[in-house]
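I have placed the structure first, in the form of structure tokens, so that the comments after it can refer back to it.
Every protein chain except one is present and positioned as in the full complex.
Which chain is which? They are A and B, in the order written, and residues in each are numbered from 1.
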Amino acid sequence: MAHRILQIKRWLFTTNHKDVGILYLVTSLYFFIIAGTLALLFRIQLSVPENDFLSAAKFNQAVTNHGLLMVFWFLSPLAFAFANYFVPIQLGAKDMAFPRLNALSYWLLLFGGLLVLAGFFVPGGTADFGWTAYAPLNTETFTPNPGANLTAFGLLMLIASVTVGTVNFLVTIFQLRAKGYKFLGLPMFTWGIFFTVLMMLWAFPSLQAALTLLAVDRILGATIFEAPKAGLIWDHLFWFFGHPEVYIVLFPGLALALDMISVFSRRPLFGRKVMIGALAAAAALSFGVYAHHMFMTGIDLSYLKIHMLTTELISVPFGIITILAIISMLGGAIRLTTPMLFAIGSIAVFIIGGFSGVFNSNPVLDIANRGSYWVVAHFHYVMVGAALFALLGGLYYWFPKMTGRMYNETLGKIHFIISFIGFNLLYFPMFFLIDMPRRIFTYPEWTGWGPLNFMATIGGFIFGLSHLIMFANLLYSLRHGPLADKNPWGAWSYEWMIDSPPSEFNFEGIPIVQGNRLTIAMADGAVTSMESHGNHLSPWPLLISLGPFLFLLGLGLWIAEAVFSLPLMLVGAIVFLYAVYGWFRDDFHERFKFEEPPEYKERWPFTNIHRVKLGMYFFLLGDAVFFAGLLGTYVFMRLEAGNTLPGLITHNILLGLLAVLLMLWSSVFMYVAARAAKLGNKTLALAGISLSIILALSYLVVTGFDWLAVFSAGFTLSDPAIASSATTALSHAIHLIAGLAVAAYLALKVWIRGFTGHVPETIDSLSLYWAFLAVVSIAIFTITYVF
Amino acid sequence: MPFSSEYLGSTLLVIVALSVVFFAAAAVALGYYLVFGENLAGLPQNLYTLSLSEYVIESSPEPIIVEVGKPVVFKIVNEGTVKHEVMFVPNLEMMAEMISSMAMKLQRENPDLSQEEIIEQIDKLHDTMMEEMIEEAMKGKAIGEEFMIELEPGESRVTTYTFLEPGIYVIACLELTGTFPEAHAQEGMFNQIIVVEG
Partner (left out) sequence: MFHYPFNPSELSETAKLWWDLFGFYLAVALILGAVIYASLVLIPVLYSRSRKSVDEIKPGVVPGDRGKTLYLAMIVLLIIAAFMSIFVESYISVNKLASLIEDEYGVNVDNLEQLQPGEVDGALIIEVRAFQWGWTFIYPNGVESDVLYLPEDRLVIFKVTSDDVFHAFAIPDLRVKIDAIPGQVNTSWTIPEKPGTYRIQCYELCGVGHAEMITKAVVLPQDLFDFWYKSMGEELKGLEGKG
């Protein structure tokens, strides 16, 4: 009994990257089953014309949540399950750079997903505006469903999870490689994850900006997205995120397929560096192609032509990767094991998906493709075909490593064959449904779409049910499969050099790479002491995510006028504050210490930057996009929405200048504190932090006065320009308040305990954060006050 | 050791800290003064919100004081239940008398017309005749898009004026609905704009 409780505690409080990886894996498969069931439900509805299996409202809810759950809570988390488990091992590291943040990232993801699912149980139904949530359909006027609020909140929690995870992975990849491990030597999978997180860093803040504005609309009663032409700004924000998102889903799978092809044909990848370059080029280009989703919106033709060019250009790197992958097999000793079959299948469907994508790159061809089943077929070939097949292959590939047991090879191959046939039967007919609109819940018989849809439904069931074979196979093998070797595939990335399953810290000693070969230097005292440093369990990541979950659930239900919403919000707030307090307390006593000695790590090109500061740099790079999105919306509203007033008239310019001045001074004093902390001058550091806090507080007060004046002059949030600039100011204030909490805590810690642990570096990172907020306040002033 | 560098350093620190705290306090106080200060209401502003209802024109802030040559923005909202207007009236009493006597005359001459129909007819007259009169009267005194703004219930409009001559300008509503045969202005639906030299 005690053992069982210990087990539960281990899974809830774990911060070990492999445990978190398993949690990701189980969660993503759980969401896969839910989203897949939704898909089967609406495939039944569509199988014959004029069917009434689902009502229009239920169909729309099913389609919307199928898209959201599959993309955000299944495909990416499945890729990141592997990334969590294997990227640190492939780098030769013992854990992620920030293990607790890693756990936090998982719990935020889980609770975000539960929030979205909770929407189904709210009276009035959940979101039904499609996963693209086009404005103004997503506003309260047109979608009053309270569940839609929960969907927006769930997505915001997901973005929080993604932001934390992104920073964590970037710092890990940059600073935790084993000594002597050069960047170019990393396995393709790690490269794929590297580019994925880079894209995530810049893509998700754009969605965050859009969703923040939407939340202001839906909760505070603003009408930003109901303003004339506001649908376009949603399009820009959404697709600036949405197109990179396709590659975010695709890259880990594609890279994994390349690794598997190389392993199972026992050949090195042909043109490996070119492939890495191609991935880099595609990642960079992915931000400049999004307007091909907007060919029919009537925006400027020359802008569309540029995006037509880039969209066609982005097919070049992918073409190169595909052909090189095929040539890599040439002359190999190919073993057609289950993972290899999935890898080849992934490439095979990716070719079709890629070619059909080129058809979408042209405004003339888009006249037929836009909003039709051609597009549905295309992106399912890419996201389901290429990404999912490769990831399922990865599941088979790494199963022996994760569990220490082999799965049944025959059943695996049967799974591949059935799912491959089912997949093509499901999606290939959709190419011929080029004139059938997406997301219609039924269609008249005279359209003649019946037979093809019926075929697709049959394929859908074959494809969906085929995965039961996999589940049965893997669940049985978990207990009864034959024991697996260290390296059953003869692969060469470093996870295959250690035990299956790996021990808690992966490597018993210090991993060092010499001439492309990993050797384990025998442990010296410094390293072993780190491992014996006790407790790695922390309840705070779980509680810190549970708090917002309860709070947002209450807030969403409050709009649905449920009685227990207020207590829920209260409990949520208390849990959150208690968890933050607990995290700070742990940090105060330095109970949780994990740092691999930097002298055993390859940290190029950030050799001399502390991991906390590097993480802060990456976070701020992403955050800049968030504020750019908000300010861009304000500019759009001022130019396009009509009858909005310039900031010069609505705001008091003097107060604005004063506020900027206060923020700048505050940031200067934080910098002084950081320098003083580095030199070890306690008095000066304390003085700097406290003065900075005082100035930041007065900044908040002065800005608050200014907004009070704006609202008392008769302006309300129904003015879209006021609402969008208020959202920007509010976001900035929330950033600042979070920073103030950390600053106050650090001042306390320095006062009582002096400069222990990595306090000086934390203060240094905080001063960076403060400088960023000062720059943002200048941007807010110049754009929303003067323009 | 009064002049050692250590002593100097902490003195300097105290001075800096005090001045920063003073600066922050002064900024907050100035912010409070600018937003809530009593005198603020008496100073020329560049934005006024006029809310129209039965039968008042309320301004926020009150009174309306404007500097010559500076553009001023008016946000006008009809919060009432009937149609209202804001128009610049050179001579309020004369205009109001004119409107109501015209209404009474129409009623006398056409006893079969209902009140609504009379108001409709007066509206037509008022729109054509008065608009020209007001344009003429305001010429050289102020620059703006229109000097007679009619708003349906719930409607709002934002417009800008630049006054060229100092003086007191009367704005009023000369609609008749609800107060027939008198105009709204006679019930007190007017306000004034005080234009001062810069």
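Keep this in mind: contacts are C-beta pairs under 8 Å (C-beta built on N, C-alpha and C of every residue); 3 or more make two chains touch, one makes a residue touch a chain.
Quantities reported herein were computed from a predicted structural model and do not represent experimental measurements.
J.: For the unseen chain, which displayed partners does it touch in the full complex?
T.: A
J.: For a quick check of understanding: of A:Pro123, A:Gly185 or A:Pro597, which residue touches the chain that isn't displayed?
T.: The single option touching the absent chain is A:Gly185.
J.: Of the residues A:Tyr30, A:Phe53, A:Phe120 or A:Phe359, which one touches the chain left out of the display?
T.: Checking the options A:Tyr30, A:Phe53, A:Phe120 or A:Phe359, the one contacting the hidden chain is A:Phe359.
J.: Touching the hidden chain in the complete assembly: which of A:Trp73, A:Phe86, A:Tyr106 or A:Phe129 does that?
T.: Of these options, the touching residue for the absent chain is A:Phe129.
J.: For a quick check of understanding: of A:Val87, A:Ala227 or A:Leu395, which residue touches the chain that isn't displayed?
T.: Result: among the candidates, A:Ala227 touches the missing chain.
J.: Just name the one of A:Ala491, A:Ile510 or A:Leu552 that touches the chain not displayed here.
T.: A:Ala491
J.: For the full complex, which residue in A:Gln7, A:Thr37, A:Thr410 or A:Thr447 touches the chain that was left out?
T.: Answer from the full complex: A:Thr447 touches the omitted chain.
J.: Tell me, which residues in subunit A touch the chain that this view leaves out?
T.: 55-57, 60, 128-130, 134-137, 142-143, 185, 187, 227-232, 262, 265-272, 274, 296-298, 301, 305, 308-309, 312-313, 315-316, 319-320, 322-324, 326-327, 329-336, 340, 344, 347-348, 351-352, 355, 358-359, 361-368, 370-372, 432, 435, 437-444, 446-448, 451-452, 487, 490-492, 494, 496-497, 516-518, 640-641
Rule of thumb we're sticking to: only the chains that are shown with their structure count from here on.
J.: Once you find the CA centre of subunit A and the CA centre of subunit B, what distance in Å lies between them?
T.: That gives a centre separation of 51 Å.
J.: Applying the document's contact rule, which stretches of subunit B touch subunit A when the two form their complex?
T.: So the residues of subunit B in touch with subunit A come to 10, 13, 16-17, 20-21, 23-25, 27-28, 30-32, 34-36, 46-47, 49, 51, 60, 73, 75, 77, 158.
J.: Hey, which residues of subunit A end up touching subunit B in the complex?
T.: Listed in rising order, the residues of subunit A that touch subunit B are 643, 645, 649-650, 652, 654-655, 658, 661-662, 665, 669, 683-684, 687, 691, 694-695, 697-698, 701-702, 705-706, 708-709, 712-715.
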